[in-house]
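Of the protein chains in this complex, one is absent; all others appear in place.
All chains are identified by letter, namely A and B, in their written order; residue positions are counted from 1 within each chain.
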Amino acid sequence: MIVWVVRRVAASIAIVWAVVTLTFFVIHAARGSPFLPESSQSVDPETIVRITNQFGLDRPLWVQYVLYLRNLATGNLGESFALRRPVADALADAIPNTFVLALAALLIDFAVGLALGIYQAVRERSVGDIVLGNIALFVNSMPTFWLGLVLLLVFAQRLHAFPVGGISDPVLCPRLDSAACLGDFVWHLTLPALTLGLVGAAGTARFQRAAMLEVIRQEYVRTARAKGLQERRVLLVHALRNALLPFITLVGLAFPFLLTGAVLVETVYAWPGMGQLAVRAILQRDYYVVTGAALVTSTMVVLGNLIADLLYAVADPRIRVRGAGA
Amino acid sequence: MHTPRPTVFAAVACLALLGSCERRGGCTGDHCGTLVIAYAGEPDILLPPVSEFAATRDVTEPIFLKLADLGPSGNTVGDEDFQPQLAERWEWDTPTTLVFHLDPRAHWQDGQAVTAADVAFTYDVYTDTLVNSPFRSSLRQISAVTTRDSLTVVFRFRQRYPEMFYDAVYHMRIMPSHLLREVPRDQWRSTAFGRAPVGDGPYRFVAWKAGQSIELAADSTFFLGRPYIRRLIWRFTPDQQVAVTQLLAGDADAIEVLITPDNVQRACADPKLACYPYKGSAYGYVGFNLAAPGDTTKPHPLFADRDLRRALVLATDRERPLHNVFGELARVPPGPMSQLWWIWDPEIRELPYDSAQAARLLKRLGWIDSDGDGIRDKDGHALSFRLLVPTTSAIRRQYARLLQESFRTAGVDVQLDEVDFSVFNERARAGRFDALLNVWNTDPTPSSGFPQTWTKAGFGRSNYGRYFNPQVDQLVDRAVSAAANRDQARRAWRSAFEMLNQDAPGIFLFATENVAAVSKRFTDVTIRPDSWLALVRSWRVPSDRLTDRDRVER
Partner (left out) sequence: MNIWNWVALSGAAVLALIVVGAVRRRAGASASGRRFFRHPTAAPGLFVLTFFVMVALAAPLVAPFQPYEQIDVDHLQNHAPSTRYILGTDPLSRDVWSRLAHGARISLGIGALAMFVAVTIGAAVGATAGYFRRWVDTALMRLVDVGLAMPRIFALLVVVALWDRIAVPVLVLVIGLTGWFATSRLVRAEVLSLREREYVAAARALGARPSRVIVRHVLPNAAAPIIVSAALGIGNVMLLEAGLSFLGMGVPSPAPSWGNMIADGWSKMAVAPWSATFPGLAISLVVMALNAVGDALRDALDPRKEAV
């Protein structure tokens, strides 16, 4: 088991390293000296000199690469020319926002998806199952940013039930320093989390319904029924436990989906998270931020997969026995 | 299984309600109020000498003072219509020597007094080539700024001309020499002061959350009178439509321009908002690059040809796209000018919209559709160019599409290069474009902005297309400096514009009329067209109309 964990962690680190390397070389392949802004008028000469020295921008490519890695190890991810601050600082501000959004979306995703999936499995082929199933299918097929625009229009603009984007009221709550401000934060979080979460929930519901149905049909459930236990216990205890296994893999899959969806949802709602930071940096050709964001997003994806694999191994003894994974 | 969402929502609602309950109390009286301004964009740095962003101008307006400011009439000639600010009075020792006496009550927000040394330092910075201020050329007529004592400053000019006083006071915001003297001149664009400025104006800088908001607080010791509104907050949005949405939802209190007719209609019909129309200071145009993209030594393969440019202008209907985008809220300008300029005259001669003549001209130049694909060609090359447009402006994107289609019907293929605003600026400055769709926010008078954009003085600055006609330059010089009276100046300007129009360095598309919207709870709202927040310190919220946001005490 320990061996397996160590191997997986080592593989994960290798993957992140490969992503960063790939990003670095792709960016360099496309343009000559991309790590400097196209026009130096907007940046003061001292910054340019400093960056050139730290990252070896006047030296051969492989030297630049080595210097970049070394700087990475010391926490220097370069400077953002558009934001005029170190990339690490900008990321440090943005990541918690994306994290909270992803977490909230994940909660909604699983809560709604699980409930819906189980309900549908229990009431298989009823009117409720079919109607909900189609609605879930439809929501799962929508572009997430389009759903965001629609929700914004209906709930924020027309009904004034939620704020029109942003993360907090700049007047009443510039900092998260009171219970009221926490409530304000949650109020701002609701629509973006719903947008991300509902689309995912629909997929989760479909998945969970199928998993539950498969388990329900299996022998041991019939055995449990034959024993005369209450139907409810049968479901919740036996079927759920086994149906939860593939559910855990969803955690790993959810991460990339959330990060992908977060990019667009953050743009629609002006949520100051990493997705928005990365998009703006890409559009503004702010390449240190881009490589920094690539590093962080791939780390999060790989981490999510790792955690999912660990949970899976913990939950399913068969995996542990088998030992070395693929 | 019962989904917990309804109860969570109720809990959140209770918390929010509780929050609002907590805040009752707080500020009362006349000097409360929070003005939240929705703004599409963000300043780059809060240091006036090094930034030409409109956002910077808006935010630094309440922080830093000028020597004197424009009066309500907007007249830029002479000195009678100007209002004292840092200077309490002034006199002319000779026709080219102007002496300012600073108000002894003026002080920086860290306590130090504002002295004549600050003014001299500011002039030095604005004209320093290392700082490379975009306003440097506007100050070229001033030969020296010296101090006579700690409260007396002397401006010396190279010659007499009508707008001397305007040039002395309008372009420079006085900077604190004791805080900025040590900053190396080539590092001004990134100095920390620019992220946390200390000024002498009615408002103090409080905080700047990058990408989100900037907050200013009223300085109760401001020597010209305590501002009424306690706090100014700019909320930055990714684009104009989001800003309008925030305004309509009540998340923001004010917006500088509503731009489109449907926004104006929605905002003015809103019972909580009041609309304020005022003369617009912006004009938009398509600028042709007369030099080869990326190489200013060679001429542009298409646009160096004056006749081709003229044909393209003749082929463009400017009224209908304007009506599509702006409705009645803009007018086609008779040249590169905004409605704010006193020389605005629809009678100025310009190239008309005449598609038949355009077709004839193009044919005469050899551009005919020989392969039947709908696009004219000559010697195997299609008549095609790329139009550079910033993605951040919905107006320009819409115009770009309208123009693309209208050119297509004339047999010209236009491809759109839609890039981020910062990339747009870099490419424009570097000359790496065929044509670009640009908008200028102008000064109240043409003498500072026009030469920067349309004469040789603007090469390397705002004259992105490198248009140069020595006769136009001469006429402009005459209009600005030599004209003894307004009529002469007007005639010179008119000739300059007409000559420029014949050269067709661009297609002048729109000059806006602005409509601002401010929440009705604000009274005494006066807007000066050249800088809409110039008089914000007299805006107020009567104490019976205070809301929770207004009562916040910090």
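Assorted remarks:
Here is the rule we go by: contacts are C-beta pairs under 8 Å (C-beta built on N, C-alpha and C of every residue); 3 or more make two chains touch, one makes a residue touch a chain.
These numbers were taken from a predicted model, which means no experiment stands behind them.
When the whole complex is considered, the residue among B:K209, B:R306 or B:R401 that touches the unshown chain is B:R401. Set against the missing chain, the residues A:W4, A:Y65, A:F99 or A:F145 yield one that touches it, A:F145. Listed residues B:H107, B:H323, B:K363 or B:R461: the one in touch with the omitted chain is B:H323. Against the chain not shown here, chain A presents residues 11, 14-16, 18-19, 22-23, 26-27, 30-31, 130, 133-134, 137-138, 140-146, 149-150, 153, 157, 206, 256, 259-260, 263-264, 267, 278-279, 282-283, 285, 290, 293-294, 297-298, 301-302, 326.
Contact residues of chain B toward the unshown chain are 239, 241, 245, 262, 266, 320-321, 323-324, 386, 391, 394, 398, 400-402, 404-405, 408, 415-419.
Everything that follows uses one rule, which is that only the chains that are shown with their structure count from here on.
The residues of chain A lying in touch with chain B in their complex are 37-39, 41-47, 82-85, 90, 93, 111-112, 115, 118-119, 152, 156-157, 160, 163-167, 169-172, 174, 178-184, 186-187, 190, 267, 270, 272, 276, 280, 283-285.
Against chain A, the residues of chain B that register as touching in their complex are 1, 3-5, 12, 15-16, 18-20, 22-23, 34, 36, 44-45, 132, 184, 186-191, 195, 207, 209-213, 215, 231, 233, 235, 237-238, 242, 245-246, 248-251, 391, 419-420, 422-423, 425-427, 429-430, 548-549, 552.
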